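Only one protein chain is missing; all other protein chains are in place.
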């Protein structure tokens, strides 16, 4: 690696494969494509530097090209060591001149070092998936604050972190919680994570899901999506939850509900998707059946306590790509998908482009919104403006050639009135 | 009917049947039962008069008995002419001395007259399902306002009405939107309306749902619930919507999405559940197939424009209980379930007790909350306090003997922190 | 009752209601209607006496009218005391002059007595649903054999009985196992029993199915249908089986599989549909949870051992129409739907007309086939001829306005060849 280069990627020669991937994804991202062609004309991001800490996938590449089309200088970095697609990174650097710092399985030291290379571009806008840029700026790089217009956050876990910052009165620039847009969490988290988690598990294991006991930790939007898909593949779904309302929903949706210490005794496959740490912990491991398969689809690789697992492990073997066998000291074998990192990104290709189209259309329009409202927004966590959510949804329906109804003036009146009731 | 009596019901001799029904429902309402026995000891509603405008069903009766156990004087009235269960009304009057004004198929004049009888009790608390008491007080009985502590509203349509009152600055007393509690709308609207709408259609028509094209207008919580159940019975579900996000959800859930003017050409069964008026209107009727079946599960009987339907009808015949055949002038026959009123209440028995247990537990605890906070709440629309929602959900899980996990202190810390990220 | 009358029914004045029901069902039976109008022209059953032992429902009435239109004299009798619709019976007698012996809740003595009245008509063809006519003829009325051309059998249980007769060499006339036609069991048993069993349970209990543990004994076509619908209503389905292949299917379909003695400890609702006796027996009752609901959808009321249940019962109360509470000596309350007889017929209206259209089209065409082949068929159990099955399916698709593909000559050749393989 050349320390002077404004990128660090695995292999530039992979660019042609990456280009094919980016174009293939682009085919399923018609809304982002529309925004991109509008950006190319209006250049709303001219002169703006955007630093992005996102999974380096073909879909993300399409977002990068959209921001670039809008006039922005774009830097892309990834804190998840397994989610980078090296060919995509190569193409971004080689074909599009985008600074990219991401190598699949890059060692930890690099992550810590490169975040400074990224921030040294002195970004005006930050895009985060997990809030690592935001956190680093707030912890160590306050010098950058006066350059920053605002930022966005893509995922549930990151939103929890930035709300915590806000609550403690520490937040120093305006942030938009893209995750909380209806055109994001209702689709990306549910249908995206749902399908791609199943996909990751299948590629890693090739096991039959029909008839298996499939335990999901967390019945939020991601958990609901995974449950629906696992059930759609014929698995018996078991849910573990800490929230009583979500637990009741799981029950009424027809799933088994168990305390986690019971679920581990009976499950065949386990997926954590809670946003919290040590969801599968020491107290659970001793009950797992021989042959149990563990996977995580939560943002960080802390949901399965790998340290605790390793302590009781005699020997670890890679039995298939992205699948490790832990031979425990007591003789049981436990299997871990994708090193406990996001199974859909580590073992498959992440969320399908068709849902990322929605999420990243939200992102692109939010960046434009932040720039247009420069200096007018307080240092708070904002929702995605309703107009953006509505616009993204309508563009998507158009692209699918689906028509919906419109309220008549009479119907609008009725909805906004209070006098008309049972007596007419 | 004796004008001096403090009730008007169909037939007191039906009381024994009503008692059986109330007890049968009570069996599935363990949370309300718990609250009732606590209320019986602490009498939190002593001296309070509660006027309720609710569907007079066995489940509602259990709520009435709970409020009465808490020390309240309870008056029950119903503005929906088809949802009253006469035997339940009889039992409330005869066995429990509750003033009740409700007769199945009562003529319209009575409704208008009896609302004053009810309000003449000078209630301190109002309970509404559709906001009729609230609207009448605000329109015609402002004299009562100084007696009123607050009120609750049970359903989506009523919440729309009270928010409109609030928005226009006309609201004169505090209201709690029970509908918007997670322990209400996530369960009652989805699983309750879902099952009971199917049940109403089956009792009214006895037709096979498998293979039928089942068109649902509205993909809110109720619409989602009905879609799930119709699909679970083997129907092909088609959704009509005006909201682009809900429309996209319907598509991603695997349903067909059509403009209503297309859907009417292909559908076999139609259910409206939008909260708006004239959803099935003149423009649709001309396209309906011979034999099409129409039903409404929205709050008021305005969703299907019956006036317009009658204008093109030659002859109307009741072909089964709660099913009318409209022989149109052009020779087609159209069938209407339950006179276009809530199909689940008109043709079946309304929501099953197990979901009403949640909604009515919310109601009972909100009434207690209003009384306890008398004079402290502004004239606004309030959410159900989180503590009530959480309590109701936990009690319900307990009653089902279902255990959930608890966060460890470490896990709580993690969720409230922001510093721990990809670098540990 | 007048012993000289050629019928015995509850009340002739119910005929107008019955007529409406028959016509309503007829609307959903287009295939039978087509056959009826063809029969009316060709009179293939002229001079033939047909004795039918079937459930007296609106759908059956449409079959009777079809046979009558074909020229047959028709006698209808019912051995199931709860499946008769009295208004339908009245209409058949009054409006159509069909001899009918069936009263809802008729005492046992009448059944035994009237079977002789029926057989005294000296039928040429027998139609059975449960093989009672066939069995009686073979046991006690061999005098009739020389008049008999053949018979049909409608249901799984009856087919088991007639195959047993055949296997023991006792069968004395040709029988067609209508149940085993693909246009019968794949639809009637699965979609018919599936929907109508759920319907019966809902009408009898009005309980919420979502989240309930719903135990099904038997995973044949009926059990599969019920499982699909119960699951579609949000229940957690548990299957008990004796056949290892069916048990594996249930597992792979995502359901829980338990020995019955385990299932009774956890289930909320139980449905037997095995065709066998004492499926829920003494050994199970002691484990049932307080409040458990039992229903049977198998042909005879022997699947739940009611004698054994009554022995441990202190008091029996009818708590809702078609729902009895058994207060056991140990204090638990158990609920029984429809006296343990076919829940769909006792508590609801039996299979929807749209599936009976297929089954009864098979029946009508099989009767015509038996008459046309008089004297040519051995005393064996026959399958429904493929040509009939195919014809019924095609007519049904036509009536639904559904088009399918046809094989090209090239494709037909390919399917009948063996030489073309991997090498072209």
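First chain written, first letter: the chains are A, B and C, and each begins at residue 1.
Following the convention adopted for this analysis, a residue touches a chain if its C-beta (ideal position, glycine included) is under 8 Å from a C-beta of that chain, and two chains touch if they have at least 3 such contacts.
This one's a predicted model, so the numbers in the text were calculated from it and none came from an experiment.
Student: Could you tell me which displayed chains border the chain that was left out of the figure?
Tutor: Within the full complex, the chain not displayed touches A, B, C.
Student: So one chain is hidden, and I want to know which residue out of C:258, C:308, C:327 or C:377 touches that hidden chain in the complete assembly.
Tutor: Within the whole complex, the residue contacting the unshown chain is C:258.
Student: Which of C:165, C:178 or C:201 sits in contact with the chain that's absent?
Tutor: Missing-chain contact among the listed residues: C:165.
Student: Looking at the whole complex, which of B:114, B:255 or B:382 touches the chain that is not displayed?
Tutor: Here the residue in touch with the unshown chain is B:255.
Student: For chain C, which residues reach the chain that was dropped from this view?
Tutor: On the side of chain C, residues 79-80, 108, 111-112, 130-132, 135, 138-139, 160-162, 164-165, 168, 170, 182-183, 186-187, 190-191, 240-245, 247-249, 251-252, 257-260, 262, 275-279, 300, 302, 358, 389-390, 393-394, 396-397, 400, 402-408, 410-411, 414-423 touch the unshown chain.
Student: Please identify, in ascending order, the residues of chain A that touch the omitted chain?
Tutor: 20-21, 23-25, 27-28, 191-192, 194-195, 198-199, 202-203, 206-211, 228-229, 231-234, 291, 319-320, 348-349, 352-355, 400
Student: Under the stated touch rule, tell me which residues of chain B contact the chain that is not displayed.
Tutor: 210-211, 231, 234-236, 251-256
Here is the rule we use: only the chains that are shown with their structure count from here on.
Student: Compute the distance, rounded to whole Å, between the mean C-alpha positions of chain A and chain C.
Tutor: Each chain reduced to its C-alpha mean, chain A and chain C end up 53 Å apart.
Student: Cα centroid separation between chain A and chain B, in whole Å?
Tutor: Roughly 38 Å, centre to centre.
Student: Scan chain A for residues touching two or more other chains and write them down.
Tutor: In chain A, the residues touching two or more other chains are 251-252.
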